[in-house]
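Here's a slice of the assembly, chains where they normally sit.
By written order: A and B. Residues from 1 in each chain.
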Amino acid sequence: MALKTRAEYMASLKRLRPNIYKFGERIEDVTTHPATRRVVESHARAYDACQDAKLSSLFTTTSFLTGERIHRHNSLMPSMEDVISNSRFKRQMFQLTGTCTGALCAGWNAMNTMWAVTQEVDGAQGTDYHERLKGWVLRAEGEGWTVAGALTDAKGNRSLKASQQPDPDSNLRIVRMGEEGVVIRGAKLMICGVAASNEIFLLPGTAYGEAEKEFAVACAVPRDVEGLTIIETRRPSDTREQDGGFDIPTETGITQAYLIFEDVFVPKERVFLCREFAYTAKIIQIFTAIYRACIGACVAGQGDIMIGAAILMARANGLPARTFSSKLVEMAINNETTFTMGVGSIALGNRHPSGIWIPDSLTAHANKVHVATLPYETKRLCQEIGGGIVETGCFPSYQDLMDTRYGKLVQKYIKAGACSSETRARAARLTEWLTLGAGVPGCMHGGGSPDGARLVVRSLTPMEKYAELARKLAGIAEEIPDPGK
Amino acid sequence: MALKTRAEYMASLKRLRPNIYKFGERIEDVTTHPATRRVVESHARAYDACQDAKLSSLFTTTSFLTGERIHRHNSLMPSMEDVISNSRFKRQMFQLTGTCTGALCAGWNAMNTMWAVTQEVDGAQGTDYHERLKGWVLRAEGEGWTVAGALTDAKGNRSLKASQQPDPDSNLRIVRMGEEGVVIRGAKLMICGVAASNEIFLLPGTAYGEAEKEFAVACAVPRDVEGLTIIETRRPSDTREQDGGFDIPTETGITQAYLIFEDVFVPKERVFLCREFAYTAKIIQIFTAIYRACIGACVAGQGDIMIGAAILMARANGLPARTFSSKLVEMAINNETTFTMGVGSIALGNRHPSGIWIPDSLTAHANKVHVATLPYETKRLCQEIGGGIVETGCFPSYQDLMDTRYGKLVQKYIKAGACSSETRARAARLTEWLTLGAGVPGCMHGGGSPDGARLVVRSLTPMEKYAELARKLAGIAEEIPDPGK
């Protein structure tokens, strides 16, 4: 099949059953409703990019399965270069949209993760998950699907395991198994880009033990599957999305949703893990290695736009950009750090026997700590360069700029440099949107918390080996036992 | 006169002419309109505190002029302890409101600043500004006014001086002078707490030279003076203030306004500087010394609430607060740093011949750099502890929690620890409001940018003296001239 176009993508979304809600209202058409059209626009730009001579080599690739030209975001990634391209793709998408395009991310990673894990499960258990997944991947490739990925469960009490929760639905679980498939119940929370997706790929949210077999489920469902209710979350200043004017100056945006599964039936050809709890740790390990190696590219891409926004603000304020050289360089170093360290962890990875490339876990998780800290610093610098007008979005609304009585006066006083007051206002609102508004991606806890990443760093750092090296270097003959052991 | 009560304060605001606008609408009653009632509530708590046995000694004091009991926020501050009390007052107000109460801050500082400067001007120029100011201060004390302070001009092109701007109104200026008073035109931007104020104290926004005489004006005007139009700015997620429910869970808030002066007449007894440009640098110097010594208390107070919010979130998530001890301690150290360094700069200050206490400039400005950085780190830590739900305010709106179809399900999945889902939601929204929402104060550029503060640090640090000390210590006999000189 030929590559999907923006129009085909839009049409594919319009065909879906309306099961998304926000502010108590059901959204009939995600491509036009103010609460969702921006996230759809964001994702549509990935389809546009396939037609763009400069970008098509990044946005398309050759299928590992069929050798045909496909959307890169539907591809299995057999080589280091492919995973680096995943990173580049993410940075490019942030540059094109200013924000996250979540339905071109976690679903893609989930599919790759399960490609490896199903091969392991099948080899050990004699199941046929790998073949089922292959069938689904071929459809995804063929139809150019946009696929959200969902891991995070409601979780309930953070100090209890899934099997100990007062409410068993706190983690998504299998409530019935049959010949034809499984029935699942529970919720996946804070899932990015669902409103722009055709499909949702579900993975277990954590590693489960034997008592938690029922939670060990991986599968894919259409976004509009029966029994699934989707509620979009409130984001900072999201009601501006419903206004006219330029208080959000972009056409793009991101959403995060609560997915509520009320006994949803999933036919067996869409089920890729079912109660094999012992493999859930592996799923988390592979998924996070890929995800956290690449997420540095996202925050780099948004940081690139923040550099741009800061330069626009400086100029709109009447100052040359070089006034802020050292701050701009600091921002650039932050961006290149999360991006390049991610690329490094990919380069330090290995090919899984199933054929896909898996980045190095230790360094991918170390990078996650930077992803959870450096962008905050980049945002701060962007606000510092931009001046008071951008710090808390501190100027009158679009309505007030256009007011017939005093709008002209507001505009007069907003004007600073050589550009128009509208231009300065748009640049300031862009900065607000990037740093305090609806465009802020969830880089801190997205894909797991930095403390979780620190635990992985701790467990993968060969501390005892280093102690041994130090002991030898210091010429210490005796053993030094750890008092705590 | 007795201390003003909340009711009297409210009544005094209701009496004012309606000249405040937001979203194209004129606000008839600031005490009840959704866009302004929260900032009024914030300020009202300072009047309540005067009646509170534990707080009254901080919120009231003895008048330097009359010896009577007055609201502390109307007081001249003759001693180090008084300025430290200004700091404590600010921290306490943030603890009581979670945000800035701007009309109990800059106006108070402006009055103290001019107390010193008018004495100097009068001594040198034979004017009677000090006496005029004394009259105004007695009224402020007597009536328990809430006074916004306004320095920041529209400024126009940041690379040009006021006298070079294409639009002469870019900085507030005197357009006519007469026997009875002056007429002023221009705008003061991003002024905090105006909607909660009775009066506005206007100071020059920068140091002016002879070519800029017309901009050298200091005076006080009633908030509803003829010719003044006030437009409130948009803040992050400010439309939630108009909703019911708890998407903003506090009753409090802050506003920032554009003040547009269209030929406003100010009678001479309210004018405290008029074309004496040579004193504008002194005004800036004294004002920023007081302001920047004390502003560290504001961000400390908000940081205190962030510690509290982080603890609530940990518990609402099912985790003991001690899980996050090291992060909470880091937050506490950030808070104590800006607060205590400010107190230090007060203690290093001096009494001005006019009787008021002026903090040390060098260290007050050095503290400003922390004020512009540490709170960002505190916010990040608060989000890190709180989890994904607080990071981008990532859960459904109040309307969705209450929806008759699926509200119960949303609530079920929001529940985590022992508390109700409403409690967890309120705690999460509080964190969002503090870190990404309408409660974020403008600590970066408020009272001037950190780069401005760095320039002051540079000019007040005795670099050559230190080079000389080092030279002697190193036993270097020859002079080492600076190649750049």
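We adopt the following convention: a contact is a pair of C-beta atoms (placed from the backbone, for glycine too) under 8 Å apart; a residue touches a chain by one contact, two chains touch by 3 or more.
This one's a predicted model, so the numbers in the text were calculated from it and none came from an experiment.
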(request) If you could, jot down how many copies the complete complex is built from here, 2 of which are displayed. (result) 4
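What we mean here is this: only the chains that are shown with their structure count from here on.
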(message) Distance between chain A and chain B based on Cα centroids, please, to the nearest Å.
(response) 38
(message) Taking the touch rule as given, give the residues of chain A at its contact with chain B in the complex, in rising order.
(response) 21-24, 152, 154-160, 167, 169-170, 187, 189-190, 229, 231-240, 247, 256, 258, 260, 262, 317-320, 372-373, 376-377, 379-380, 383-384, 387-389, 391-397, 399-400, 402-403, 406, 409-410, 412-418, 432, 436-437, 440-442, 444-446, 449-451
